[in-house]
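Below: one structure in structure tokens.
The full complex has more chains than appear here; those shown keep their coordinates.
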Amino acid sequence: MDMEEKLSFASDYTRTAHPKVMEALASTMGKDFPGYGDDPLCKRAADKIRLDSGCPDAEVKFLEGGTQTNALAIGMMLSPSEGVIAPSSGHIGVHEAGAIEALGHKVLSLPSHEGKLDADEVKSYLETFHADANREHMVLPAMVYVTQPTEYGTLYSKDELLALRGVCDSFGIPLYMDGARLCYALASEKDLTLKDYASACDAFYIGGTKCGAMMGEALVFPRIKIRRLTSMIKQSGGLLAKGWILGAQFDALFTDSLYLECGKRGVETAMALKEVMKRKGYRMLLDSPTNQQFFILDNATMEDLGKKVNFEFWEKCDESHTVVRFTTSWATDMDDIRRLEGVL
Amino acid sequence: MDMEEKLSFASDYTRTAHPKVMEALASTMGKDFPGYGDDPLCKRAADKIRLDSGCPDAEVKFLEGGTQTNALAIGMMLSPSEGVIAPSSGHIGVHEAGAIEALGHKVLSLPSHEGKLDADEVKSYLETFHADANREHMVLPAMVYVTQPTEYGTLYSKDELLALRGVCDSFGIPLYMDGARLCYALASEKDLTLKDYASACDAFYIGGTKCGAMMGEALVFPRIKIRRLTSMIKQSGGLLAKGWILGAQFDALFTDSLYLECGKRGVETAMALKEVMKRKGYRMLLDSPTNQQFFILDNATMEDLGKKVNFEFWEKCDESHTVVRFTTSWATDMDDIRRLEGVL
């Protein structure tokens, strides 16, 4: 295979899967499984997630990717003329090609604070809406969306998450968490466990694609029961015939703390990368505690460095500077960091 | 009928219809007409609009209301994963309960300058989008929406409109104009005629509901031909069985310049109202040349005045001040202004 050999910090989905996940997949060969997720591997994986989440009655569904999962979860919980509050940097409002709108719902954009919503601003927005005499002519803010870690690698603290939960409770609306990179939050954050997320959120997903799986996300409804859930997944095109290939992967990830281990590897190498970059004089955009690290490069440096290392253009800063993103993952090792240091 | 007798500047849709429109409706009694807009009255009204717009081949369709018309026109011109640029104050993004999103399209919000888009900002937004490496994961800005007059009563000048047209041409996207109150623009603005609008826009609507009609809007496609237009109107629930009741109204409005006359009445009384309010020391939010006038009242004055006159709450200004809207219309007369002056 003619892949280029350049050192890559482009993203956390450039590698196929953790070897243990691949082993789990290979071990299913030669056996017959029932279709559509109704198999022992999905059941076992879901049970492990229920146990780790402290929610014995949670509904757990394995889906193929993040956009699909967000759209399904949000679509299931909103009625026509209702919308979802998200920070302006939120994935659903920016990089999912309008998947929420395709379902008929508006993404209600609020200021992003390094990727995060501010609970007071959400509260104030909801109060203003409900005091507006024309509110029946407006899209009802009926759900709150957060990403953990955010698109900027930052994390909601336990207090921040509970503050949002409190606002949601005051207005009787659900809190949904997009956990595309959740393993890196779990590995980094001291005070928030899977049980805490399950307790604070009405729905969330545990990302697999960027966290060691070949593909797949686990959508969790800790308490809510959704009518006709399987039919809605089928209708959306998200019901995999061979559901066990998702079950096998999550079964592996939730065995012997592999999921957490994947997160730890990403965070440790990210912290080492940050150290190296700082030591070499690179300027951070913000201080991220997870596997995504953002730097402001002057354009000449960016071009030069880009010849030796893959990283991602993030946004223009000014005429002569650019924000770029370096991402580590479960597949990064300390040797990659040393090689990076060598070319800086 | 037990309607309250309070002086009303609440809106331009509080009265049934101009007497000449009502006459035209009454004159249809006792005759048989073919259904669904395929009648001589709709044909005659459309011909008059084609003539006044200088577009002999324009497609003209009569619809029931503004939200319906905006949604149909925008929906017809966008493909999946495409969105429409609008100012943050634009009606489609704020007060149509998510009708555009219900069709699957995102409203892409840009800054509102007293209700208007700035052509340079639109250009810059489009350039940034098309330079973004992730643009395939984003909603394509594929249309520009303006309101004339705007929700703040302001007007695009001919230069401003042509600048937007130029930006649309550079990017090959259509310009759509919401003319809910178009008669007041035509009556106020020296340099923009119906021909100018038809020449600058790919689609627009001539508002009837707020401009003398009992109900109805005339959607005009000056040059574009839309396939299956009638079927799409039918599907949306917008195809009136008795189309001639819309045709009769627009036929009346476009006879002997009644439409323009309606606009003039609204603008003249609005200018008189502005004079009176200024003379009495009320503070304008901005200087509107059309039938909507905005003032900043301290809350005590607002409450007191509200007992004598109907006007509309617009938005909170600060803790002790509020923005309110006074609206005149084709039905307002100078006596109403004098009565207002009497109670100020």
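Note that the chains are named A and B in the order they appear, and that numbering of residues resets to 1 at the start of each chain.
Please note the rule applied: a contact is a pair of C-beta atoms (placed from the backbone, for glycine too) under 8 Å apart; a residue touches a chain by one contact, two chains touch by 3 or more.
Keep in mind that what you see is a predicted model, and the values were worked out from it rather than measured.
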Full complex stoichiometry in copies [only 2 chains shown in place]: 4
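One rule holds in what follows: only the chains that are shown with their structure count from here on.
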So what angle, to the nearest 5 degrees, turns chain A so that its CA atoms land on those of chain B? 180
Could you give the separation in Å between the centres of chain A and chain B, each centre being the mean of its C-alpha atoms? 42
As the complex stands, chain B meets chain A at residues 80-81, 83, 94-98, 101-107, 109, 133-134, 136-139, 313, 316
